[in-house]
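Note that one protein chain of the assembly has been removed; the remaining protein chains are unaltered in position.
Order of writing sets the chain letters: A and B. Residues in each chain are counted from 1.
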Amino acid sequence: MAIKHILKLIFKHKSISLLITLQIAIAVTIVGNTSFISYRTLQNWLIPSHMAEEQIINVYTRVFDKDLDQGALIERDLQNLRALPEVEFASYAANELVLATVNGRNFVHNSLDREKQGERLALFAQTPQGVEALGVKLTQGRTFYDTEYMFTSTGPQAQRASVVVISNTLAQALFPEQNALGQTLFLHTERLPYQVIGIYEDMMLGENAVYNNSWYHSAIIPEAHYGQNSQVNYILKVHTDGSKRTLENIENLLFKEEGRIVKQVEYAARAKKRLWDGRSTFAFIMMGISGIAILVTGVGIIALVSFSISVRTKEIGVLRALGASQNRVLRTLLLENSILAFVGIAVGLFAALWLNQYFVTNLRIQGLIVPWLAAIVAIAVWLLSACAVYIPARKAAKIAPAQVTKTS
Amino acid sequence: MNDLLHLAWQGFRQKSKLTSLMIANLVIGITLLLTMGTIIAQSGQSAISHKLDQLHHISLNFMDAEFDRRNAFRTPPLTYRDTQALTQAYQQDDIELENLSFSYTTSFVLDVEDDTARPMDATSSAVDNAFFPMMQIPFLYGAAWGDDMSEEAIIVLDKKANDHLFAGQNSVGKRVVINNQLLEVVGVVDLSSHTYRFQNISFSNRENDLAFVPLGYAINHNLPRVGYMPCMTKEEPARPSYRQSDINGLKTAECGFIHAWAEVSLLNSDEQLGNLTLWLRNYTKQQASQGRFTHLESYYVQSLRLFHDTIYGFMDWERVYLNFAYLLFAITLVNTVGILLAKNQHRAKLVSLYRALGANRAYIIQIQIIELFIAASIAIILGLVGAQIGLYVMYLLALYQMDYVGVADQVLKLYSMDMLFALKAAGAIYLTIIIAGLFPIIKASRIAPASQLRG
């Protein structure tokens, strides 16, 4: 049959055609929006961290006994931690743990010009073994000498370091024109100068930096101050991949010290999971809803098409007798459905755009429209509807032409 | 009626494959709709939701004129001096209220004297004793402290803290250590039904306070201030020390940290609120002569209802889910209509026979509506069961999302079925299904008598 005839039949079977179209339209609305919303989340999700997530451990403790000498405590802790058989490296860390920013927002500047906006970064203020605990791989320059490490209490008498190692991406962002090695950059609100002595391969290290889309911006300075508040945190590297037992051993060890509690001991993997938790859960639920929508729509189309075929068994038999091959019957039904699907998809895409607009303006949802994604959704839904039709259509194609000679 | 039921039941059982497909498909739609609907509905519930119009948060806006409050949760708490003024007015009966309570959020490490339990980090509230009856906090052991004990070294523990420190035993009379000081336990409460931490208007639904200490004691012993503590711009540099150490500075500073809740009587609420508002207006006007309260909105009196509504405004994701649940339900309705059409096609003959035998159109419609009602009932019952599972899955996802921060019991409360809501929703779903089903039903009733019997 020609498209003309198919269209006529579609208009004749108004209710079924309308129902199929409506169903496809709603499915496209749901799936279209879900993909817009989930896409960005998944994009973030897939950014590689380039680090040993199951070997780096963040330790958060809180010293509640105000009489305790934090400096001495940290020295003791580091010594005890390094004595654990699992622990390879241990370093005190101030406000930045791996993918967990405890305090503050950090900027780095390549000049003293106050007008110029700096780059966001994860600033790791570490004691010896800090570089090793993070597992950075230097591509240029060197790491710190032991004499360059400054470890003092906070306040006016705090000593500052003068050198820094930075990530490759940060080096390029700060010094796009020349080699960053040997250059001076400025840190902290006071804009203190630090000389770049090393550049390392990119790693995704900072929570705040990630939230601000500066995935790979990080720097390590060999200065660590304590006593600003009750928090005393560590970064460790262990050689037992992801073992729970290791976490417990560390917690038990640190709890032996009176006047302090261990709030959390976790692998970087967990911190990374937490980074995307909210948005990824949202995306997963949306994908779940999409999946259900696809399933229900698929089943619905099968049911509706089966029905419309059962009504037309005789008609199809006549077509067969008049010389329509099985293939032609199949093609005709698929074509008929494709026309419906096309209308449904068009309507659904418009509805999806409208709903997306509604979400973005009324519900603070980020879900930018991605045209190629819309195209994929359209094709996918069309394929789904074609598959759903194929099942009853194949049955229809098998209707024997001899049907017509049966007297009813 | 009996015959109608019988015929409807017969109709329901015809084409059982199609019927089960229709029900299965409705169940999916209903499950999703009830799950998402319940989550939204539960957000408007709390242990004191019957006091939504009785409890009012009082704020005096001491902030700079250009301060931007952004939303109700960012309403500035009271400064220490305004708290004193309000207390005085209340004590002198200048304002008449059922109750007035002050509190601030603090944090300390809870420990026991011996080594029987590890110390725990406890975000807590420093409260007056009016707080307990006002918020209807259920005591497991002991009771609230008396009026004269506001500065004593005593503490009320939440069940979770008591479970950790005293293995759930009655700990009244026992002692805990905070900041090197000994406090006597006078009561143990169970906050698990208080799904929101509304005392400091954070409305966190993840965890609640682990302990309560007397407000006077907390201020005397300088227990630190945590959470939202806005200060005027000129005070900004001193804020860290106000939080941690400098309580004397804070007492005269323009920094808000004390939350005031007023309870008005159910019968006199308008009068009492008017009275309170009048006092606030006069107070801010009088203080304006000292250069205070330059902000256009110099005070806020906000009901608990308003905060609940604000929560709803913040549930963006859940509302997206609900919107999609509606759409999905629409698909299942479309399917239902399609399947009903298919069923009717198959039994057009039967209907035309009934008509030929004398059934009028109304009768045919009745049979089919009853039949649809049977199917809808089964679907709704299964949907309710499905929603229980759906809520549990959403609860697991919520816990996953909150990582360590969520307290399982508390989160679970927000993801459990509310029967009243479920009944209302079920009613609405019945109606929707029947309305959607009218098209095929009326179509079927139009079949002319005996028209299908020829040939």
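Side notes on the structure shown:
Here is the rule we use: contacts are C-beta pairs under 8 Å (C-beta built on N, C-alpha and C of every residue); 3 or more make two chains touch, one makes a residue touch a chain.
By definition in this document, contacts and distances are computed from a predicted model.
A chain of this complex does not appear here, and its UniProt-recorded name among "Glycine/D-amino acid oxidase", "ABC transporter", "Dehydrogenase" or "Deoxyribose-phosphate aldolase" is "ABC transporter".
Contacts of the undisplayed chain with visible chains (whole complex): A. Shown as candidates are A:Q43, A:N179, A:S325 or A:Q357; the residue that touches the absent chain is A:S325. Residue in contact with the omitted chain (choice from A:K8, A:R105, A:R142 or A:H239): A:K8.
Per the touch definition above, the residue from A:Q117, A:T147, A:T361 or A:T405 contacting the chain not shown is A:T405. Where chain A meets the chain that is not shown, the touching residues are 1-2, 4-5, 8-9, 12-13, 314-315, 317-328, 400-402, 404-408.
We adopt the following convention: only the chains that are shown with their structure count from here on.
Centre to centre, using the average C-alpha position, chain A and chain B are separated by 29 Å. On the chain B side of its complex with chain A, the touching residues are 18, 21, 25, 28-29, 32, 108-109, 118-121, 179-180, 244, 316-317, 319-321, 323-325, 327-328, 330-332, 334-335, 337-339, 341-342, 345-346, 394, 397-398, 400-404, 439, 443, 455. Residue ranges of chain A in contact with chain B, taken from their complex: 15-16, 19-20, 22-23, 26-27, 29-30, 33-34, 37, 62, 64-67, 229, 255, 261, 263-264, 270, 273-274, 277-278, 281-282, 284-286, 289, 292-293, 295-297, 299-300, 303-304, 306-307, 310-311, 355, 359, 363-365, 408.
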